[in-house]
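Here is subunit A:
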Amino acid sequence: MTGMTVIVKTVTRWTAALIFLYGAYVVAYGHLGPGGGFAGGVILACAYILITLAYGGEHALRVLPRAVASRLDSFGALAFLALALVGMVGGGLFFTNWLQQKWAGKAFHVFNGGIIPLANVAIAIKVCMSLFLVFFILSSVRMFGKDEQIDFRSKEVD
Partner candidate 1 sequence: MSNELLHVVAVPLVLAGIAHLLGRRLSILARLVGLAGTALTLWLGVRVWWLAAGTAEKASWTLPNWQWLGTLRDTPVLHVDALSGFMLAAACLFALLIVIYSLSSVRGKELANGYFYGHILAALAAAAGALLANDFVTLAIFWGFMGLPFYLLINMGKENCEAAGKKMFIITGASDSLLLLGIGLLLASGHKLGLYGEIATSNAAMAGAFLCFSAAAFAKAGGMPLHSWIPDVAETAPVPVVAFLPASVDKLLGIYLLARISLHSFSITPGGWLSSLLMILGAITIVAAVTMALIQHNLRRLLGFHAVSQVGYMILGIGTGSILGIAGGVFHMLNHAIYKSCLFLTAGSAERRAGTGELDKMGGLYKALPVTFLAAVIAALAISGIPPLNGFFSKWMVYQAVIEMGQTTGGWLWIVLLVAAVFGSALTLASFVKVIHSVFLGQEYKGPEKAPVGPKAGLGMRISMVVLAGACVVFGIWAMQLPLGRMIFPATGIPTQLSIWEPQLATGLILLAIAAGLVIYLLGTAVKVRRDDSYVGGADVSAEPDMRFSAADFYQTISKEMPVLRRLYVQAEKSWYDFYALGRRLIFYVGGGLRALHSGLLLTYVAWCVLGLVVLLWLFVSASK
Partner candidate 2 sequence: MRRIVIFIVSYLLWCGLVWPYDQNRIGTDGTAWDTGSLLLGLGVALLVAILFGGALTNKPKNLFNPLHIFWVIVYLPVFFYYCIKANLQVMYLVLHPDMPIKPGIVKVKTKLTSESGVTALANSITLTPGTLTVDVINDNELYVHWLVVESAEEDKATEIIVNRFEYFLEKIFD
């Protein structure tokens, strides 16, 4: 994959960062409006997918190395789980919203959902990286031919 024409590359240059930003926005406001970890994560992944499409796989891997992606992938899920487990510390329940009391902000403000925004962020990381990996691997299958080991990872979120 060598990438596309200069037009696409340039537009990608202009927009990728903005798409990422928008994804971050969707994630951050997931608890206030439509969106959330999954939708935002998909948008985040779109930024990287756009780069992959426009510039080719190699450049995309320079921006986001595969090892980093798969580690972040696991990290996202673990962070989500850790958030849930922290709720159990001190006799609470699984998924107890342990931040809600201490960090109760004002309604409709960003910092008020307790652990929910944090969980959204974790999910977003997970989804973004998973989607990127899935896309990347699928797009590279034809490229590398038979010997490339497919990474059969299934992605589960929510």
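Selection rule, in plain terms: all candidates are chains of the complex that A comes from, given by their letters.
Just so it is clear, a contact is a pair of C-beta atoms (placed from the backbone, for glycine too) under 8 Å apart; a residue touches a chain by one contact, two chains touch by 3 or more; residues count from 1.
Source: prediction; values computed, not measured.
Trainee: Check 1 or 2 against subunit A and report the one that touches it in the complex.
Mentor: Here, the candidate touching subunit A is 2.
Trainee: Of all residues in subunit A, which touch candidate 2 in the complex?
Mentor: For subunit A paired with candidate 2, touching residues are 5-7, 9-11, 13-14, 16-18, 20-22, 24-25, 28-29, 32, 63, 105-111.
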